[in-house]
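Let me begin by handing over the structure; questions about it come next.
What follows is part of the complex, with its chains left where they were.
Order as written gives the chain letters A and B; numbering starts at 1 within each chain.
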Amino acid sequence: MKDRYAFHVDSIAYLDESGDALGDLPEWSDDRDTILDAYRHMVLTRTFDNKTIALQRTGQCGTYPSVLGHETIGTAIGQTLAKDDVLVPYYRDHAAQLLRGVTLTEMLLYWGGDERGSAYAHCPEDLPVAVPISTQCCHAVGVGASFRIRDQKRAVLCSLGDGATSKGDFLESVNLAGAWHLPVVFIVTNNQWAISTPRHLQTGAETIAQKAISGGLPGIICDGNDYFAVRHALMHALERARTGKGGSVIEAVTYRLGDHTTADDATRYRPAEELKQAWEREGVKRLQSWLHHQGLWDSDREQALQVSCRNQVDKAVEAYLATGPQPPTAMFDHLFETLPAALAGQYERLQRREVKHG
Amino acid sequence: MADVTLVEAVNMALAHEMAANEDVVVLGEDIATNGGVFRATVGLKDRFGFKRVMDTPLAENLIAGTAVGMATQGLRPVAEFQFMGFIYAGMEQIISHAARMRNRTRGRLSCPVVFRAPFGGGIHAPEHHSESTEALFAHIPGLRVVIPSSPKRAYGLLLASIRNNDPVVFLEPKRLYRAVTQSVEDDGEALPLDTCFTLREGSDVTLISWGASIAETLEAADALAEQGVSAEVIDVATISPLDRETLLCSVAKTGRCVIVHEACRNVGVGAEIAASIAEAAFLDLQAPVVRVTGYDTIMPYARNEMAYLPQVADIVEAVEQVIAL
C-alpha cells in the first residue's frame, strides 16, 4: 500500500535579462513613482558601495561587504515592508536598511568599527546586523512570536544568504514559524557563493526554497535581479504574514558581483567567465532598461541622479569622518543597564589609564 | 506564608511575576501542559494561557535565540533549559547575542531574558544530567549568573532576575529542589543581585560556596564548631558580577578561606574568587586560600557520582589544613 504526499515550489520572473517583460507585469506596476524611486535607490546604494570600498582601500573604513548585485533585493525589501513591520537584516542588506531609515552615516560608522552605527535613530525596532551567520533567524521568530502573543498584525522580514541556510538556526526557525504559525518571512539571497563555497557544495538540494518544506512553510523562488519578481513575492508573503496566514520562504536568485568583502579576493576561487555572465543579468541595469523602454528614463535624468547620489554619499562620508571615536570607557556604558559595583574599579582604571597614556 | 521547596519557590516567583507583568512569558521544552520535568512551571499554562506559556520544539539554540528576539520587543522571556547539560547548543545565542544586544545597539535594544536551568549532580541521573558549568557563563561579560541555594533565595533572586533589564543565567541546584522546605512569603520582594549572603558568622575561617554545596558547607561549619573552630559561611549566590567586597571583608576578619564548589576545579569560579582574595587580601591571609571542588574529570555516571562531589569531610579536612598553618 502506498500513499503519496506531494510538495512543490514555484519560480517566478517578470523581466528578461534585457529588461523586457516576459508577460503581464503585476498590477502594482502602474505605480511608476515607486518604481522610479526603486531605481534611484539602487543607484544610491551602488554609489555608497563604491565610495565605501574606496574608503576601506585608503584605510578610512574597516572590512566591508560589497552590496554589488544585491541592490534589487534590498530595495524591494525596503519598499515592501510596512513601517511597523520589523526588519531582521544580514550584512548585505544595505539597500533595505537605508530605506528603513538607517542613515548612510550610521552605516559607515558600523563598518568603520563604531558601535554607534547600530543605534538606528530612525528605525528603533529593527534588529542590528547579526555577524554570526544565520543566528538572526531565531531572533526573527522571537519577534514574530511577540507579535502573536500581543495580537499585533505585523510581519517580520528575516534576511539571510544561501550559505546561512545550511546552519541549523535557519531550519530550526523555519520549523518554529510553521509550528507556531508565525508572521515571519525569510528571504534568502542566493548569490551562488558563501565566501569561496559555491552553491552546489552548500547543499544537495535542487533549490534553496524547498528547505521551507521541512517546516511546513510555502517556498517560492524569484529572480533576484528582477525588481518586479522580488517585490511581488515579498508583497504576497508579507501580506500573508500580516493577515495571520503564517510564514514563508523566498529564495531570491542573484549573483555576488564583488568579492565577499574587502578582505577577500574572489579571483582565487571564482571563474572570470561566470562573473562576466552574471553581469549580463544584473538588476540595476535591467530595471534601468525597463524604465528606458517605458520612456520613463533618459541619460539626462541618469546624469542628474548620479550627481545627486554622489552628493548625498559625500555628505554622509563627511559626517562619518568628522565623528570622533567614543571614549574608551564607552565599552562599559552599555554593558549592563547600570554599571555593577563589581566593575567600578575597572572603569576607573581605564579612565586613569587613558588620561595617562593619551 | 507557605512552607515550600526550592522548586516550588521558583514556581511561586514565576507565577507572581507573570501576574504582575504581562510582558513576562515562559518558554521551553515540556513546560506548559507537563509543567516542566521538575514541575517548576506547573500550573502556569492553566493560569496564563498557551500564549504566555509556550512548549517549544526540541531545540535549545532556538529556545535561546527566540527568547533574545522576544526581548528585543520588550517581552521578558524566562527560558527553561531542561538540564544544564543541554544548554550548550544555546551558547552562541547566549554569548554572541543575549550578552551583547544592549552594547551592540548602544542601549537601543536590550535583552531582559532569564535563562533558567537545573544544574549539579547527586540525583542519580544519566550522563549530561549532572553538570555544573557556571564558570562558562561567569566568564562572559554582559551576563549575570545567579544561583540560589534556599527556597527564599530562589524566590527573591528569581524575581530580581526577571525584573532586571539584562540577561541572567539562573541556575537551580536540582539536588536541593526538594531537599528542604522553608516558609516563603509571596510578597513580591526581590533580593539584590549584587550581594553575597552571609549565612553564618564566624571568626576563624571563611567558607565560601554556592549552589548545592552550601548544604555540605553548612554541615562542615557545624562539625567545625564542635571542634571549636568558628566558621563564617557565605553563599555567593550572585556569581557574576561578583561581590568581592563581602568576601574580602570576611577574609580580613578571619584571615583564612576555603572555597567549596561542585564544578571542576580548573578555571572554575573558585579560581576567580581565590585569585581575587589572594591578591586583595594578601596581607590579611594567614594561610593560602584552598579550594574543595569536583575533580577535573568528566562527572562519573550515577554509580560513582558521590565520589566526585565534595563531601563534608573534605571541607573539614581543608579547614583543618588552613587552620594548622
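Definition applied: a residue touches a chain if its C-beta (ideal position, glycine included) is under 8 Å from a C-beta of that chain, and two chains touch if they have at least 3 such contacts.
Everything numeric in this text was worked out from a predicted model, so none of it was measured.
Engineer: Given that a single representative of each chain type is displayed, how many copies of each does the whole complex contain?
Structural biologist: In the complete structure file, each chain type occurs as follows: A x2, B x2.
Keep in mind that, in the parts below, only the chains that are shown with their structure count from here on.
Engineer: Measure off the straight-line distance from the CA centroid of subunit A to the CA centroid of subunit B, and report it in whole Å.
Structural biologist: 40
Engineer: Considering only the defined contacts, which subunit A positions touch subunit B in the complex?
Structural biologist: Residues in contact with subunit B: 86, 88, 115-116, 118-120, 124-125, 127-128, 130-132, 135, 137-149, 168-169, 172-173, 175-176, 179-180, 331, 333-337, 340-343.
Engineer: Considering the complex alone, what residue numbers of subunit B touch subunit A?
Structural biologist: Against subunit A, the touching part of subunit B is residues 25, 51-52, 54, 56-57, 59, 61-62, 64-75, 77, 92-93, 96-97, 102-110, 141-142, 144, 164-166, 194, 240-245.
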